[in-house]
Every structure is written in structure tokens, then in C-alpha cells.
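Worksheet: the structure to be examined is printed underneath.
With one protein chain removed, the remaining protein chains of the complex are shown where they sit.
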Amino acid sequence: MGKMRDKLKQYLKPGYYEKYDYHWGMTIDLDRCTGCEACVVACQAENNLPIVGEKRFKERREIKWLRVERYWEGEYPNIKLRFIPMLCQHCDQAPCETPCPVAATYHNQDGLNTQIYNRCIGTRTCAVYCPYEVRYFNWFTYKWDEPLEQQLNPDVTVREKGVMEKCTFCIQRIRQAKDHAKDDGRRRVRDGEVTPACVQSCPTKAMVFGDLNDPNSRVSKMYKNPRGYKVLEELNTLPKIVYLKKADSDV
Amino acid sequence: MSDYREPTYAEVNRDILRTLLETGSRYWIVFGITATIAIVCFYIPWIYQWHVGLGASGQSRSDVWGTYLSNFIFWIGLSHSGTLLSAVLHITRSGWRKAIYRSAEAMTLFSLMTAAFFVLIHLGRVWFVHWSVPVPNQMGLWPNFRSPLLFDVMAITTYLTASSIFIYMGSVPDYAAVRDASTGLRRRLYTIFSFGWRGTAREWHTLGWAYTFFAVFVIPLAVSVHSIVSWDFAMSLVPGLHHTIFAPYFVCGAIYSGTAGIVTVMYLLRRCLNLERYIREIHLDNLGKLLIALSLIWAYINILELFTGWYSGSSFQYEALTYKLFGYYAPLYWEMILFCAFIPQLIFWKKIRSSWNIMFVISILINIGMLTERFLIVSTSLPRKFLPNAFGFYFPSLVEISITIGSFALFATLFLIFIKWTPCVSIYEVKETLKPLRRVE
Partner (left out) sequence: MAKNIMALFQYQDDFLNAARKLKASGFDRISLMTPIPMHDAEKIAGLDKSPVRRFSLIGAILGGLSGFAMATACALVFILPTGGRAIITFPPFLVISYEMTILIGVLSTLLGFHIVSGLPAWRDKPYRMETSIDRFSLVVGFDPDDDPALAEKIMRDAGAEKIIQVEKPE
């Protein structure tokens, strides 16, 4: 009975997301980012993202779970180029999760914002509700020409038309790391054991990924960096990616 | 009209049943045209889209919602006046309701069906639409009742059920009249439709009570339906959509466009079915007054939306407003303001209010304006949300335009079937408004 009461209390109150097993987070140091887009390519290769072609790209129907946004600042000749890699922020209060009528997107036990492709019916409401525009819809069923289908990642599904998809923080790698930890008889994954494709491929090591529940992890330490900020924090979506501000030498 | 003579009871039956029982070649020609357009412009593009994927539409990354959803709002809106108005006027015992309510309710029912089609067209994987309904399944998964879209599913199912019951129950005595006037298969069918109605005191009494309760249920329902439709938008964080004013704005807009739709339908029924003796100036006059009131409320809410958006000083809001007022779709915005806020003010003149032709034109202009309004809601706010890098631009594709046109034909086809199935003017309630048959005056 007491257990029931505890459970009910838990169900009636939000905030359970703070008690997840893991709380995966990321920091991106914009001072180190050169905008080389290696992360974009790595993501494309890892997650079986379709190459949509020039025509579809012009129609803005490309699928890039991670994109590098470019912003120009100032007028020529005092012009500056800013980069900001934009990917799913895995918000703790994700505005995209509530409106899905079939619960195809929800928060899993790791505090990740997940997308269940099989369950998606394609209302695209999540994409409307997402302020970061990081949800990508499969407008068509895309094909991989021979022999390109050989390079598809067997750990990741290939999505069909009418399905929404987005960055998963390479959930297949997290899964794998957890399995390894279990095989080794460890309770938890060690820091640095999981690296999403983008983090792995970053030549300047601008991205750091890890467990926020572990106070000694690299990402937890980077989180406390005074340069850190979150994108569109004022919307109270509680995003889990912290960007470290570019330190301008000429300010 | 001074030369107006009240029809007798028998004449009411004859005049109205004639529209049902006698079918001329003109009907079949019109029906053939609308049905063909519905198939060619509505179903064939839909099947094509089903085959290739939603890429057949003009929607893209940031503007993931397009005309399918805006047309859905439009049709739901058009459905709003019929049943709601009929229920309100029934409860307030307004006599002028009786000649027009049946066709107004039919408009509700069929525009709701058209709207439901748009939900299906809108879905990326329509073949899994049953997942959004709480039915037991082998996966043990249930829909997410926290979603505004699921409110929509519930609201539209309820609305469709309630308004079909409302119109059907109101027509039962008339089905009995059709049964008595016909022979053969039709007689047998209408015997079933009319439940064996004889018009005994107990039957009338029960129907009256039940009908009033249906009306009582339908009024809060209709208000909730369009509020919920507005929440699909207002519950998001999108600047330009995330307004508290949205629910009343949508409800008011819906009743507005629905009332204009009733005027259009009345005009056509009156012309094509020779119902001049039943659909009369008083109806036009009252509907006209309602239109003025609604256009003023609608204009007020529009001004308020601009005012609060500007006053908030939020850069996102400001950007959304500027794009709406002066961006690519600005001509459409000002067209909407002209058609829905300025032109309806002409109805203040009695002369205009009593002219069927002018009112017909105004009612169509209002609905063009309302169609535009719904289009602007999706096309000006969604492509410009927060991150400028993701700004897009939305223009409907041929498939979408064709389906939009086809939806009107679909609605017309359904309505044409209806007028041959149910008396489009309520026989018994028109008789109620006539002078009672008394020996002693």
C-alpha cells in the first residue's frame, strides 16, 4: 500500500527526469569549432541518413540530424562568421514529446528524447513544436544505389516515408557500451566509454559527451564552465546541450 | 412581402417532398460533375501522394504543416455554425430557425466529414491512423492522452457522432412523411429510417425532450471542438501561434465562416429547389445581423492579436507579425482583412441585407477570406520560428491545390446526396410555424 502511494505521488508530480539512471549530456565549445562539418558527415554515415540529392536539398527536405548553422555578423569588411552545430537538444521538458498522439516520442530511462520510428504516424506535430527545428521528416522513401547500401549501419534502422526522425545521441552506441559494462560485471558505464559519431569525429575535440549524473565526468565539469549557455533557454525546455561561448579576441 | 400567402399543411408536405421524390436531369448533371471533380481532383492526387509519400505536397523542413491542415481548420470551421446555431436557436425558441436548420446541420455534418478526410491526407502514414484511437492492441500501447491532437481525435469523433444523431433525430418525423408519400423500396427503407414513427403524443414528447438534451450537449461541444483545434497550434511555442486568444479567435472565426456558409447554401437551395416560400427574407435578415456581429468580433480579435504581439516587444513575436503584415503573403493578409472585416460592414444597410444576390456574393467573399486566414496561420508562422538558419518558405504544390479544389466538390457531392435522402427543410417544424388548424379562430 505504501508502495502504491509512493508510486502515485511519483506519477502525479513532474520532475522524475532528474532521477534517471543516466543523464546523457553534451557540451560544444564554439571556440574550438571550425565549422568543418566532419560531425555532419560522421552522423550521416553512422545513422543511415539518406542522401536526398540536389533537388530535394533545394526544397529544404534534406535530412541532417546534425547541421552546422552559419551566421554572418556585421558588414564587409568587418564581417565575422559564426558557427553553431545544431542537433537535438534532448530537452528535459521537451515540447515535442507531449503533442504526439501515439506517444512515438518520449523520454526514456536514460533521460534521452527518443523517437520510435515504427510507432510514428507522421502528424509532424513534434517538428512544429520543436523550437530548434532539429526534427526531420521522411518526405519520400529514399533509396541507396548499389553498392552504397553495403555501407548501411546494421545497428540502425532505415526509415520509410512518412516517419519523423532526429538525433538519438547515437543510442545504439550507448546500448553497446551498457552491454559491455554488463559483460564486464560493472554497474555503470565509465566516462568516455560512449562517444557519439559526431563527438568521435570532431578534429578539434570541440564536443564532449557523457553522463551528467556522474559529477566527475568530463561533461559535468565542462557544464560548469562560465562560458556556457543553452540555446533558447528562455523557453524553459531545459535543453541538455551546453554551448561554450566563443571568446572573441577583439571585443 | 405583401403578396406572401402562407402555405397549407398539405402544401408544405408536397413542396418539400417534391425536392426529394422528383429528380430532374439537371440534378444528375450537377451530381455527375461534382462527383467527377471529387474523384479526379481529390482522390486521385491523394492516392498518388499515398504512393510516393508526403513529398508530393509543398511542405518541407520548417513548414511541415501546410494546406492540408489549414483546410482542415477551414472545414471544421464551416461545420461550426450549423449544429451550434441550430442548437442555440432551439433552446432560445427562435421560430425563424425552423426552415433553415436542417440544411445548416447537414452542412455541419458534411463539412466535418470533409475535414476528417483532411486529417487522413495530412498524415505521413495514414495506414496506421488507428493507433491514435484507444483500442486494445497486441502491442499493449495506448495513445498519448496528453497530446492536443488526441483531444482533436476525441473532439471530432464526439462532434461527428453528436451532430449526426442531432440531425437524424430531428428528421425522424420527416422520414415518416417520406415513407407515407412513397411506395416500393423507398417506402420500405424509410419505414426503417423512421423507426415506425406514427406521431403519437408519447413519441413527440420523448423526441422533444431528447432533442433539447442533444441541443444542450451540442453547444458546449461545438465551442470545445474549435478551441481544441486551435490548441493544436496554440499549445506550441511557435511565435505567432502561442497566443491565449487563439481559442476564442478560432471559435468566433468558425461561427463566422459557418454562418456565411449557411447564407451560401440557403441561396442555392432556394434557387435550385424553388423553396422561396419557406426560405424567406426574415432568415436572410437575421443571418445578416449575425454576420455583422461576428465580423465585428472577428475584427476585434485580429486587432488584439496585433496589439498584444506588438506590445509584448518580444523579438520573435515582432518578427512573426512583420512577416505576416508586410512579408511575401502580405497581399493575402490584406485581402483577408478586406473580405472579412470591411466588406461585411455593408450588411448594416437594410437594402443590402435583404438582397439575396448581394448577400450571396458577400458570403462567398467572407469564406474566401476565412480560407485565406487559415492558410496564413500555417504559412506565415511555421516557416519562421526561432532559428533564422531554419527559416523556410511555403508554397502549396499542385497536389495540394488540386485536393483543396476537390474538397469543395466532395462537399457538394455529399450535400447533393443528402438532399435526395432527407427533406432539406424540416416539414413538421415549418408546419409548427404556420397558423394552427383551428375551427374556432
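Letters A and B mark the chains in the order given here, with residues in each chain numbered from 1 onward.
One rule holds for everything that comes next: a contact is a pair of C-beta atoms (placed from the backbone, for glycine too) under 8 Å apart; a residue touches a chain by one contact, two chains touch by 3 or more.
What you see is a predicted model, and the numbers here were worked out from it, not measured in a lab.
Novice: Over the full complex, note down every shown chain the hidden chain is touching.
Specialist: Those shown chains that the absent chain touches are A, B.
Novice: Among B:A35, B:I165, B:A330 or B:L416, which residue is in contact with the omitted chain in the full complex?
Specialist: B:I165
Novice: Looking at B:V30, B:L207 or B:L268, which residue reaches the missing chain?
Specialist: Here the residue in touch with the unshown chain is B:L207.
Novice: Please pick, from A:T27, A:T98, A:T125 or A:N213, the residue that touches the omitted chain in the full complex.
Specialist: A:T98
Novice: Determine and list the chain B residues touching the chain excluded from the picture.
Specialist: Here the touching residues of chain B are 8-10, 13, 134, 140-148, 150-151, 154-155, 157-158, 161-162, 165, 169, 172-173, 176-177, 179-180, 191-192, 195-210, 213-214, 216-218, 220-221, 224, 228, 428-429, 431-432, 436-440.
Novice: In the complete complex, the non-displayed chain touches which residues of chain A?
Specialist: The missing chain touches chain A at positions 8, 10-17, 92-98, 100, 103, 105-107, 238.
Definition applied: only the chains that are shown with their structure count from here on.
Novice: Under the stated contact criterion, what part of chain B meets chain A in this complex?
Specialist: Contact set of chain B toward chain A: 52-55, 59-62, 64-65, 122-126, 128-129, 131-132, 141-144, 146-150, 153, 232, 235-238, 382, 385-390, 392.
Novice: Touching chain B in the complex: which residues of chain A?
Specialist: On the chain A side, the touching residues are 56, 59-62, 67, 69-71, 86, 95, 98-103, 119-125, 127-129, 131-133, 136-141, 160-164, 232, 235, 237.
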